[in-house]
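Below is one structure; the comments refer to it alone.
Only one protein chain is missing; all other protein chains are in place.
Entry: chain A
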Amino acid sequence: MLNPDFETTVTSVYRTMYLIRRVEQEIIRLYPTDKIKSPVHLSIGQEAVAAAVCAHLTVRDVVFATYRGHAAYLAKGGDLNAMMAELYGKAGGCARGKGGSMHLVDASVGMVGTSAIVASAIPQAVGYAFAKKVRKRPGIVVNFFGEGATDEGAFHESMNFAALKALPILFVCENNSYAIYSRVEDRLAGPGLCARAEAYGIPARRIEGGGVLDLLDAAAEAIGAIRVGSGPRFLECETYRWHDHVGPGDDRQYRTGCEAELDSWIATDQVAALAERLDRTIGEAARRAVEQAVEIALAAAIDFAEDSPYPPEQEIFDHVFAQ
């Protein structure tokens, strides 16, 4: 017996994952033209985490993410045209070309921003959650970061304060096992990432295998707890990036022993797995209709980016200071 609400959510999650996958595939296709004259940190392979977590959020909830932030931006509902134009460095971009791929923002949907300094947005997310709590504003904060960020002091200092003040924040650690080419085992002392959060009294849960339905379930439980005021939660989401740390390349040759690892993750691709599931639930035609809508929006976004002008030179001095 299908739960119609749940299936609607799953379809929506599929749309998000397919969108992220296709946007980044188009970035790869366009990259050799050098129209995107900036670094890109692709999320292909990691779509399920952002899609599953953001499925439980509303516009009153806010997200902070990282330079590998396309997935979180899109999953939170960030404007697609503005993102593509931002990657092109155009005036139609979400930051009028001043941010680029690593600095996406869409305040209208609660996508506060992405940062290129590892772990640096974690305290900001905590501070935002502090403001929500003390001013009794609705909504929670979700903070995405990689497992490398848990090496940083700012992570630990932030965990402590979030727990101390019982703040409404979900920490989502996307553990893709690598900081560039440095494996997590080579950097991590102690019993694991969850233990790092638990050391501060923050309930933590590790979701293995990257299954999108497992992630949906875990995120629902954690976010539900945060919404009723029980303080911060931590999710360690095992995942894997299929491409290089930065750029569209295949970095198998640089990552020791990753050949079989990468193949196994590709074999359990969650975009494909969810597509198969949808074929059984809503049917292939309906699934293709979801995809078709994404393709139309994506083609329009690329056209928008192509057609958008570059910002005029005088804009270089705009917004150094807020008014």
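To be clear about the criterion, a residue touches a chain if its C-beta (ideal position, glycine included) is under 8 Å from a C-beta of that chain, and two chains touch if they have at least 3 such contacts; residues count from 1.
In this text, contacts and distances are computed from a predicted model.
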| item | value |
| --- | --- |
| Omitted chain, identified by the protein name its UniProt record gives, among "Ferredoxin", "TPP-dependent acetoin dehydrogenase complex, E1 protein subunit beta", "ABC transporter permease" or "Sulfate adenylyltransferase subunit 2" | "TPP-dependent acetoin dehydrogenase complex, E1 protein subunit beta" |
| Candidate in contact with the missing chain, chosen from A:43, A:81, A:101 or A:158 | A:158 |
| Selected residue (touches chain absent from view) among A:75, A:112 or A:290 | A:112 |
| Absent-chain contact - pick from A:76, A:96, A:196 or A:287 | A:96 |
| Footprint left on chain A by the chain that the document does not show | 64, 94-96, 98-99, 103, 105, 107, 112-113, 115, 117, 120-132, 134-135, 137, 153-154, 157-158, 160-161, 164, 318-323 |
